[in-house]
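Following this message is one structure expressed as structure tokens.
The complex appears here without one of its protein chains, the remainder shown in place.
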Amino acid sequence: MKARALVPIIYILFLLLPIYWLVAMSFKTTNEILGGFSLFPQTWTIENYAVIFTDPSWYWGYINSIGYVSLNTIISLAAALPAAYAFSRYRFLGDKHLFFWLLTNRMAPAAVFALPFFQLYSAVGIFDTHLAVALAHCLFNIPLAVWILEGFMSGVPKELDETAYVDGYSFPAFFLKIFVPTIKAGIGVAAFFCFMFSWVELLLAKTLTAVAAKPIAAVMTKTSSSAGFELGLLAAAGVLTIIPGAIVIYFVRNYIAKGFALGRV
Amino acid sequence: MKTLNQKAWFFVLPVLILVAFNALVPLMTVVNYSVQETFGDNLFFWQGLDWFQQVLRSERFHGALGRQALFTITILLIEIPLGVAIALAMPRKGFWVPVCLVLMALPLLIPWNVVGAMWNIFTLPDIGLAGYTINEVLGIEYNMTRSPLAAWITIIVMDVWHWTSLVVLLSYAGIISIPDAYYQAAKIDGASNWAVFRYIQLPKMKRVLTIAVLLRFMDSFNIYTEPFVLTGGGPGNSTTLLSIDLVKTALGQFDLGPAAAMSLIYFAVTLLVSWLFYTIMTKDDAQ
Partner (left out) sequence: MAEITLDGLRHSYLPNPKKQSDYALKQMDLKWSDGGAYALLGPSGCGKSTLLNIISGLLIPSEGRILFNDQDVTSLAPDERNIAQVFQFPVIYDTMTVYDNLAFPLRNRGIAEDRIEQRVREISTMLELDDMLSQRASGLTPDNKQKISMGRGLVRDDVNVIMFDEPLTVIDPLLKWKLRSKLKELHQKVNVTMIYVTHDQTEALTFADQVVVMQEGEVVQVGTPIELFERPAHTFVGHFIGSPGMNILPCEILDGKALFNQQALELEGPIRADLAASPDSARTEIGIRPEHVSLGKAGDSNTLGGTVRKAVDLGHQNVVEVLVGEHRINAITEGDLPAAGDEVTLHFQPEYTRVYADGWIATEEAKA
């Protein structure tokens, strides 16, 4: 049995290796990095992190990213909840086709939408805003959120709805006070996936922003495109982007095994 | 049982508006461009299916499509079995399970450009951990910017590093949903480990595996950021995958016509294969 445990251990070590290297780099000076190879930082420095925390063009990148990711999660969930309820409880004209059409949007290559989005959002006048990226990400996140929520909602018996009506609840009261608390695990899973896909996406986030809402991803690529770039700084920026993700996973750790079943698997 | 209620359309309206705005309007634009030519100043000339023919015949498109297919097939062949194997090797209960799952999920939440940048730093020939080790310690010549083979191997290893955990997590969810009684019955029947895998675990994982293959196919076929940040599509165009080529055509060269035609062909291929998977998945459900 013990030999079997080696497999996940080796895999995790493989996963941690590049991350370790990134962290190590972030604590090295540029001289040390370019001067040669060292497994462990010889001269420890927090200079790179200091730059990020003090230079507005850097830290605003993070704030912008967190901004549009949160905005997207809220919008996606707010729109997906009633829709998922409809799919779960009612039959209506075109319901199956609508559902499938929603899923096809998740399958779309982002590259196909890069130019059209650029033109569309400029035309509407919201280019370079957090709202733009948040809305653009809805294309992928809403179908996913609807799919996940519908799965969880189907697990709640209709009798709950009927009892509430008999008890005299209006629909909004029933939905907010009774139904939503029942599926809060599903909402958590959906919010997790919305956060995840929006946080990691680069192409659309970069295409739709310039200065005001520039995400950290775009700030980083600006740095890396020049020759002789500051690797240590880049590494520090990278490490800081991993932290929000790690925090979120930690919070949902108990649901990972089951939540990944997406409610309907 | 679901009740028939056309008023449900009101519930669906916000979603419909948001997704339609993002999907239909751009797609109409794309379709528009794909059948017209412009020389600027908002003057458009009908081209019919010319752009489509041009794209479908262009060697550049064939190259990108071929590279993309090679990439997707390779990573599917690696990530699916690997992910399943790791999930099978994991303990089904106990303290270490959440620890393992959290650590394994970490790569999935790293912004894609950071993944590319991380692997860039990792594989630099003289100063990256992997680059240095392979070149100096193992004595194998390895330089991503010069050798297409090195670039290919790197983007594949990077993708395996990045996404295998998704397959692991999905497979694991499938495995732990199997009740103990199945394993007990197999023990009593004297079944070997291989028989347990083939007759109990694999059939019960069929649904999660279909989802895993579907997701990995879609996402790897549409991949843009990680390889772009890592190799920029090079050396030359040896790692220019389909999305990278499309973005170059659309945003780099502003060749709206060809880009639009290519977009539609691209989207069509992804849709077709995904639809096939989806049909297989839901057909088994109905059974």
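Note that the chains take the letters A and B in the order they are written out, and that residue 1 is the start of every chain.
Following the convention adopted for this analysis, a residue touches a chain if its C-beta (ideal position, glycine included) is under 8 Å from a C-beta of that chain, and two chains touch if they have at least 3 such contacts.
These figures come from a predicted structure and were not determined experimentally.
The chain we do not see here touches B in the full complex. Across B:L70, B:V99, B:A195 or B:A268, the single residue that touches the chain missing here is B:A195. Of the candidate positions B:Q6, B:Q184 or B:Q253, contact with the unshown chain belongs to B:Q184. Think of the hidden chain as still there; on chain B it touches residues 179, 181-182, 184-185, 187-192, 195, 199-200, 203-204, 287.
Throughout what follows, only the chains that are shown with their structure count from here on.
Note: centroid distance chain A to chain B, computed from Cα atoms, is 16 Å.
Of all residues in chain B, only 1-6, 8-9, 11-12, 14-16, 18-19, 21-23, 25-27, 29-30, 85-86, 89-91, 97-98, 100-114, 117-122, 126-130, 132, 136, 161, 164-165, 168-170, 172-174, 176-177, 207-208, 211, 218, 221-222, 224-225, 229, 242-244, 246-247, 250-251, 256, 259, 263-264, 266-267, 270-271, 274-275, 278 touch chain A in the complex they form.
The touching residues of chain A, when paired with chain B in their complex, are 4-5, 7-8, 11-12, 14-19, 21-22, 25, 33-34, 36-37, 39, 65, 75, 78-80, 82-83, 85-93, 95, 98, 100, 102-120, 135-136, 138-139, 142-143, 146, 158, 196, 199-203, 207, 216-217, 220-221, 224, 231, 234-235, 237-238, 241-242, 244-246, 248-250, 253-254, 256-258, 260-262, 265.
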